[in-house]
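First comes the structure, then the notes that go with it.
Omission of a single protein chain aside, the complex is shown with its protein chains in their original locations.
Now for chain A:
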C-alpha cells in the first residue's frame, strides 16, 4: 500500500533522511519509533507531499505520489497531528466536518453536522461538545476531536503523529485503544510515529526503528522485544548507554 524507496531529505546542510526504505502492506498498522529529531515527522510529511524529498521514490497503492490529481490523492488520507492542529476559528463539529463542508466531498450542512456528531460519539465525545471551540477543550479532548476529524471522511490511510504526547497515562491509554479499534474497524492502513512504547505495543502490527536518517530495524511487534538490534534494545528499554548517543 505504502512504499518508501531510498528516500533522502536534507534541510540546508543538515541531512534528515539518508535513505529511508520500508513497506506498509494494506490494512496493516506500522509504528515508526525513534528519538526526537530523527526524521519521523519528515517521513510522514514526505508521504503526504507536504515536504518534497531530495531523492528516492514514494509509492501509494503502487503509484508515485507526485502523479495524478492531488486532491483525489489527499482525499485518501486522514491525519492526527501532534498538537491536534484544530482550527481555532471553527467550532468542534466544523473542524470534524471540514472536508465534508467544502471541496469534492461537500455535503449539505445538516448532513455534515450529523456525520461529525456521529464521529465525535465514536471517539467518546458527547454531542454537546460539537458547538464548543477547540480552546474550550482539554488536551485529551482536542486529541479526540483531531482523531474524529482524521476519520470523518473514512480515509484509506491514517497517520498519527505522536498521538499520546502531552497526555496523562490514562488518557494516553484511551487514545491508544481508540486508534487500535478504529484502524481495525475501518480496515485502514495506518502509520503512527511515536516514542511512547505503550503506544507501540497497543497500536502496532509492525515496527520500524528510525535512527540517523535510516531504518535500523523493522519487523512484527511480537519480535521487537526479542530482536538483537542494539538500537532497538537501547530505545525500548530507555537506556542512556548504547549506540544511540544520549546527547544529539
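In this text, contacts are C-beta pairs under 8 Å (C-beta built on N, C-alpha and C of every residue); 3 or more make two chains touch, one makes a residue touch a chain; residues count from 1.
Everything below uses one rule, namely that contacts and distances are computed from a predicted model.
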From "biotin carboxylase", "Phospholipid/cholesterol/gamma-HCH transport system permease protein", "ABC transporter" or "Aspartyl/glutamyl-tRNA(Asn/Gln) amidotransferase subunit B", the hidden chain's UniProt protein name: "Phospholipid/cholesterol/gamma-HCH transport system permease protein"
Full-complex contact with the absent chain, from A:10, A:85, A:186 or A:221: A:85
Chain not shown: contacting residue from A:77, A:160, A:217 or A:231: A:77
Residues from chain A at the interface with the omitted partner, ascending: 45, 48, 50, 70-71, 74-75, 77-79, 81-83, 85-89, 98-99, 102-105, 149
